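Here the complex is missing a single protein chain, while all its other protein chains stay put.
Letters A and B name the chains as they come in the text, with residue numbers starting at 1 for each one.
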Amino acid sequence: MSARLFGLALVAAPLGLFAPRAGDGPATPAGRGFVAVRAGTVHLVEEGRVLSGATVLVKDGKIQAVGSDVPLPPDALVVDYGPDAVIVPGLVAAYSAYALGFPSERTADPTLAALDAFDTYRVYGDALSGGVTSAYLTPADNRLIAGTGAVVKLAGQRDAARVLSAEAALHGAIDASARATPGYWDPPIPVMVDVELGYARPQLPRTTMGAIVALGELLDLAADPDDARLVSEYGPRTGPALARALAARVPLRLSASDAEEIRALLGFAAERRVPLVLDRAEGAGPVAAEIAAAGVPVVYRLPYSPNAPAVDRGKEEDARWPTLDVPAQLVKAGARVAITGSAPRDLLFAARLASRGGLEPAAALRAITLAPAEILGVAQRVGSLRAGKDADLCVLNGDPLAPGTSVLATWVDGEVAWTPAQHASKEDDGRASRATVIEVEELHVGDGEVLRPGQLLMQDGRIREVGARVSRPRGATVVRGKTCMPGMIDAFGHLGLEGSRKVPGTDFTLATILDPGDALDRRVARQGITTVVLTPRSASDSGAPVAAYKPAARELDHLMVADPAALRLRWDDPVRLRSGQNVRALLAKAQEYRQKWLEYEQAMAKWVPPAEPAAEPEKKEDEKAGEAKEGEKSEGEAKEEKKEESDKKEDKKDEKKDSKSKKKKGEPEELEPDPITGLWQADVALPEPAAPAKLKLRAKLAKAGESAAVEGNLRCDALSATLVEFEGWFDREARTLTLSGVGSRGWVELSGELKEGKLAIKARADGQEHEATLERTSKDYVVAGRSERGTEKSETPKEPKGKPREPKRDGKLEPLRRAMDGTAALVVEVERARDILECVAACNQAGIRPVLYGAREAHLVLDQIAGKVAGVLPSPTVVVAEAERGTDYRTPYAELQNAGIRVAFPSEAEEGAIDLPLRAAYAVANGMSPEGALRALTADAAAMLAIDGRVGRLAPGLDADVLLLDGPPLDPATSVLRAWVAGEEVEAH
Amino acid sequence: MKRLLATALLLASLVAAPLPAQQSGRLVIEAGRIVTQAGPDIENGRIVIDGGRITAVGKAEEVEKPWDATVIGGKEFVAVPGFVEAHTSQGMDRANENIDVAPFLDIRDSIDPVAYFFEDCLRLGITTVNVQQGANCVVGGRGMVVRPVGMTVEEMAVRPLFGLKLSTRPKGGKSRATQMQALRFAFEDLKLYLEGLVEKERDDAGYAKREALFQGRDLEAEAAQGRAMSGNAWKVDGLELVPRGALDERYAPLLELLEGRYTAFVHCGDPLDVVHALEVVRAQGILARTVLVIESDCWKAADRIAEAGVPVILEGGLLDVQRDPITGEEVETFVPRVLQEKGIRFALSSEDPNTRAPAYQAALAVAYGMERTAALDAVTRVPAEILGLGDEVGSLERGKLGNVLLCSGDPLSVAGWVEHVVIEGRLVYERAKDVRNKHLLEGVQPLGTAPPTSAEAGEDPEHEHEKKADEDKGGSEKDAGDEQKEKEDGGR
Partner (left out) sequence: MLLLLAPLLVTPSPGDDDWTIQAATVHTVSGAPIENGFVRVQGGKIAAVGKGGGGATLECAAVTPGLIDLALGIDTGPLSVEQSSETAARLRASEGLDLFSYRWERALRSGITTALAQPADYDVIGGLGLVLKTGGAPTLAARLVKPEACLRGAFGAQPSNGNSIPRFQEPQSFYFRRPTTRMGVEWVFRKAFHDTLQGQGEDDPATAADHAVLRRVLAGELPLVVQAKATQDVRTAIYLKEEFGIPRMVLDHAIEAWREPELLKRSGVAVILPPFTADGRHADGFVNDSYFLPLDAARKLHEWGVPFALSAHEGAGAGARLADQAAAAQRGGLPLAAALEAVTLTPARLLGVEARVGSLEAGKDADLVLWNGPPLQPTSRIIGVLLQGRLVLDPRSK
C-alpha cells in the first residue's frame, strides 16, 4: 500500500514537466537509484512473452531486468500499479505529423531534415497520453522524396539522447499525393543580384510509371552525382545527399495506396536493390504474399479517422470502401507490419481495429511496438521490454486490445512522463407473415438491459416477444448467434439527400424525396445503421425539417418512421444579441397555435353532430388524445389503425375529386408530376396471383411536346423479390410511357398508355403479362399515419353546419405543436454555454425539452441543463482537446452521459453513417461506458427524437430492426453478421 | 516630402548651431546626483568632458572646473550614462530584403538620418544605436552602430559595417526545416564557391601571380597577414592564392563573418530556434562572436544559452504570459529574472514602440525585483559590451566618451525627463527646445489652430468650418507619420 502511495507521489512529480520551466527534465527519484515498476501483467513483446505479476527494474533510464522474480536491490524504489494493471513497452508511432512542414518545390529533396523541426521544448502530451513514447517524424508530404525522416523520443532530457535515429528513412510517395508536385519548378521571381533568371522545368511524376522512372533517375544521379542532365533535372544537392543516404543503407520509405502502385514499387526495389519500406499500403491485401516474398516491411496507416466527421467513400457499386483486414493478411502472409493511426495518441485504438480485421492480439501489439521499432531501425533501444533497452513503459488499466482500456502512466527513460491530468408500423398488408426467432448468448435490449441468453421473436415487421425464451410460431426461421442488438440510429445524417444541398422550408415533407431500399441503402444497413434521422445539410433561419426513416426498408410503408420527426432550429445568430430571437418568436407563435387547437378540440368534444354523424370528428379527437398520451403503445396503435382507415377513405375521396377535376382541366395536367417533387406514386392493382404492388415514378419536368425522362421503382413481389428500379421516358405526343428495369428474376418492362387521365400499365416479367391501371394520387405517402395534411384540406369544405371550424393547419408550426405534445422533437443548434442555458430555459418555458445540437460548451453547464433537455447531439468530434486543458482530453459524449443527459451520435454524412459504430467504439476507448455508447446508438437516440415508439430498443411492439453480431457490441473486433429492417433481412443485391 | 523637410528643419534646430564653448571642446556637467554605473552614485558631482571624452568624474568640490569650460546642469539634475540600444531594425526605410541569403547588403544604404526614430532616441536618452537588418531573412546584411545625430550616415556612424544578421526563426513562407536547410546551404555554398575559386586559381596560378604582380600585391605577405581563410570551424586550403579582389562580393561578407570580422546577431523566435542558432554558430566556429536576439518565449532555453556563454538581447516583451497546458492557468514569467538567475549577460531592447523607452524597461525590471544598478546595466553597460564598446560608452568613467544624460529627477520615476543629452561632449538635445516633445506632452496645436476661446466655443458654423479644415490637415500630416512608422515596423 505504502509502495503504491509512493508510486503516486512519484507520479505526481513529473507534472512539473508540463509547466514551462527553464530547467530540463523533471527530477524524479528515478535518476538516483533503482526503480522497480510492478504490474499484474507485463507484455515483453519479445517473442510474444507475457509475464504475470512481473517487475521491470530500471536504473539510469535503462531497463536492468524484467521478470517475475527479479531480486530487488535494497534501495530500490517500488512503484506498484497493482494486479489489474498491464505494462507494455512504450508504443512506437511509425507515423507522426509533428515535424510536418512545407515541402520543397523540387520533386526530390533528401536534404530536408525532419529533425530540424523536432521541437524539444514542445510538450508531446497528446502522444504520451496515448502511451506513445517514440515517434517517426515525417519531414513533409506530397513529394516523390519529400525529405529525410527521423525517429525521436517524445519526452525526456532535451539533448541528443532523444534522437533515436536522425536518418530513419528517405520519406516520399508514389501515390496520388506525390502527384501534387508542382508541375514546373518556378525559378525565383523577381530575378535579383543573387538569382539569375532560371527557366521552368517540368517535374515528374504525374503517373505511377512517371514516379518509378523518376526514382530510377534519382538512383542514377546518386550513383553519378555529376550527371549534368540529371543535376539540372533534380538540382545540384540531390545527388550527393542521396548517395550518402543510400551508402548508409537508409531505406526509401514510400507511400503507395493500391495494389498496382505497391507492385510497381516491389518490382523497382528488387531491380535496383534498394532497401524499401512501404508506407500507407491501404490496398496491400491482394499483394500480401508478394510483399512478404520481397521481404519488404509495411507501415500500414489505418484509413479511418474516427475523430473527424465521417467520410463518404464513394457511391459506385465498385467503390473501394476500406477494409480492416489488411494487416491481418500481411501478417498471415509473413510480412513485417507496423500499424499507425491518424494521430499518435490513437495507436492503441488502431491496433484494436486491426485486430477486428483478424489480426491476433500478440501480432497487433507487436505491430505498434517492436515491429515499428525494427522497421525504423531503432529496435536496439525501444520497442520491447528487455534488459539494456530504454525504460519506456506504457502502463494500462487492462488488456491492451480490450475496448475502453486506457493509459495509467507513460514512462520515458525511467521517469514518469505522463499521467492522466487531475481534472468529467403498420399492420400486415396481406403478405404471408414471416416469423423469425433469434437466439443469442447476449441480447442487448438497447436501454442498457442485457439478457444472457436472450431470444427474440419478430413477425410482420414488428418485435413480438423478447425474453430468455420466446414462442416459436410454426414455420418460423430460427437464427442462432452470439450477440444481437437493436438497429443503430444515425441521429443526424444525410443519407438519401444524394448530395443535395438544398434547404427546403420547414413544412417540406422529406418523405417525398426518398426511395426505399436501393443498393446503397442496403449496404449501409448491413453495417448496422437501420434508422437515419434525416435532415438537410444546412438550415435556413426559419430552421429545417427533420424526418426519421429506414433507408433499407423494403416497403414504402415501413420507410418512414416519423415525418416530420422534429423541427430543427438554430439558436446562435452571427449577431449575438439576436441569438435565440427567432426561436423565441417561433415558440411564442406555436403556443398560440396550439392554444387554438386545444380550444377547437374542447369545442369538438362538446359539439353534438347533427342527424348524419360524421365519423371524422371523434377520430380527430381521440387521435389527439392518443398523441397527447406519450409513448403508450396501445393508444398509439389504435390511433394509427383508425388513421389508416381514414386514410383509405381520404384516398378514395381524393381520387374522386381528381377525376372530377379532370373533366374541368384538360388531360395533359393529369400526368404532370408533382411540381415540387416530380413524383408519381400510386397503388398498382395487379391481377392475382400477384400481390398488390407499389409503383413510384419520378419524372423530370420537360417542356410540352418533348419526351420527359422518367425514373422510378416498383415494389411487386410477383415480379421481383427486390425493388425494381426503372428508367424510361414519357412521350407526350403519343402519351405513352415506356420503362424497364432489372428485377431479381431478370428484366421487368412496363409500358403504359394515357387514356382520359388513367394510365393503363402493362408489366411484362418472366413471360407473364400483368395489366393494371394507375391513377395519380396525392403526393403524400400512405404511411406512418401522417397523411392528415392532404386529407384535412380535401375534407373541410363539406362540413355540416355548426361544426366548430377547425383551425388552419400551419405546416411550419405543426412540428412544434407536436413537440409540445411530446410526439416530436425540437432540435436546436446552440453552441455557447450562456446560449445553451437561455435556449433550454426558453424551450422549457414553452413546455418542450429540446434536443441540443452541437452544444460545444455544454460541459460548462452540465448540471444546469440536466433533466431539462431531451438529449444532446454533440459534434462529431468525439475527443476534444482544449487549448486551456492541453493534454487533458475531454470526451463530451461521456461527460454528458455521466451527467445523466442523453446523447446520440450524428454522422453528418450520407453512407458515411457506417462509421458511427466505429466512432462509438472510439468514444468507449476514450472513457465512455460501453453500455452508455450502445444506448446512445439506439435507445437514447430514439428517445430524444421521440421515435422510441417505433425504434431504438428490442421490445415487443417496436419495429423489428435487429442486428446480429459476432461479438460484444462496440468492441472494435466485433462486426455485424446479419441485419433485419422491419422484420425483413437486408440482403446484398 | 513636406514632412521630411519639416523634420529636417526640426532636427537641424536640435543639432546644428553648436554652442561656442564647444569649439574649445570643453564641457562641464554638474548634477545633484551622478549615476555612474561604475561604482556608487556621486551626490552633487561634476563631470568634465574634453575633446569628446570624459576627463574627470567626481564630487563637485574634488573635480576642478576648467576656466574656459561651458557649464550645464545643476543641483536639480540627475546625470546618467547615455543609454545604448543594443539592437534595432528601425531607422531604415525598410527593414528586410526578400532575398534569403543577402550578406552583401549594407545597412548604411538604408539608414534614414532624418527618421523620427533617431529623433526619438535622443528624447529617450539613447546615445548609441546598433541598427541591423530585420529578422525576416536567413542571412541578412551587415549593420552599423550609429549615434542618433547627424544629417548624413557618415556623421552618424560610430562603427560602420558592424555585425551581420542571421535568423533561425522561419522566414515568411519557410518552415523550420526549410529555414535550417537554407541556413546550412548558405555556408555550404560559400565553401563550394571558395573551393571552386582555389581550383581555378591553381589551374592558372601563373596568371594569378602576374595579376598580383600587376596589382602590385605580395601574395605571401597577404597570406602571412592572415588574409587567407582562417575560420575556426573549417578552412579552405590555398585560399591565400586567391586575391581578395577576385572574391565575389556576394560571398565575401559571409567569409569575413567566419573569419571573425563581424559579430553575428542571430534572431531566435522561440527556444528551439535558440538551440538551432547555437548549433549553427558552433558548426561555423563563430560562437565566440555571437549574440542572440531573442523573443520572450526563449527563456525556456536559458540553460542552453548559459552553457554556451553567449550574451542575449531581449527584443520581445519583458513579461512572458502563457497557459499551462495541464492546469490551464496562465503563467507569467518575468524573463530578465530568469536570464539573471542563469547568469546570462542580457541587454533590453523592446521593439514595441509603447514600451521601448530604456528607462521604462529598467523601471519594469526594478518593479519585478531586480537591483537598480543591474536594471540600468541592462540598458547601458551590457549593451555597450555586447557591441564591443565596453570601454567607450555605457558608464560615466574617466576616458570614456562623454555621452551623458541630464534628467529632471530619477530617470526611472514618472517625473524623470531627459532634459539634456550630451554626445561626445556636444550638447545635442535640450528638452526645452524640443518642439515635438512639447507637442507630445502638451498637444501644442499646429500653427494657426489655437484652441478656441470661450467666445469662439459657440455654434459659429463659419468657425466650425475652418477649424475642421485645419484639423483635417493636421490629421493627414499625422498619417504621413503613421505610414513612416509602418515602414519602419514593416516585416520585423
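Criterion: a residue touches a chain if its C-beta (ideal position, glycine included) is under 8 Å from a C-beta of that chain, and two chains touch if they have at least 3 such contacts.
Just so we're clear, the structure is a prediction, and the values are computed from it rather than from any experiment.
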item: Residue of A:Arg206, A:Arg229, A:Arg469 or A:Arg578 touching the missing chain in the full complex; value: A:Arg578
item: From A:Arg832, A:Arg849, A:Arg919 or A:Arg935, residue that would touch the chain that is not displayed; value: A:Arg832
item: Residue ranges of chain B at the interface with the undisplayed chain; value: 317, 319, 321, 324, 327, 329-333, 337-338, 341, 352-356, 360, 363-364, 366-369, 412-415, 439-443, 445, 451-454, 457, 459, 464, 467-468, 471-472, 474-475, 478-479, 481-482, 485
item: Touch list for chain A against the chain that is not drawn; value: 19-22, 574-579, 832-834, 857, 860, 884
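Following the convention adopted for this analysis, only the chains that are shown with their structure count from here on.
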item: Centroid spacing, where centroids are CA-atom means, of chain A and chain B in whole angstrom; value: 59
item: Contact set on chain A toward chain B in their complex; value: 15, 18-24, 99, 101-102, 104, 111-114, 116-117, 119-123, 125, 139-140, 147, 158, 192-195, 237, 421-422, 882-888
item: Chain B residues within the chain A interface of the complex; value: 99, 101-102, 104, 173-181, 185, 250, 270-272, 275-276, 299-304, 322-328, 331, 333, 338, 341-342
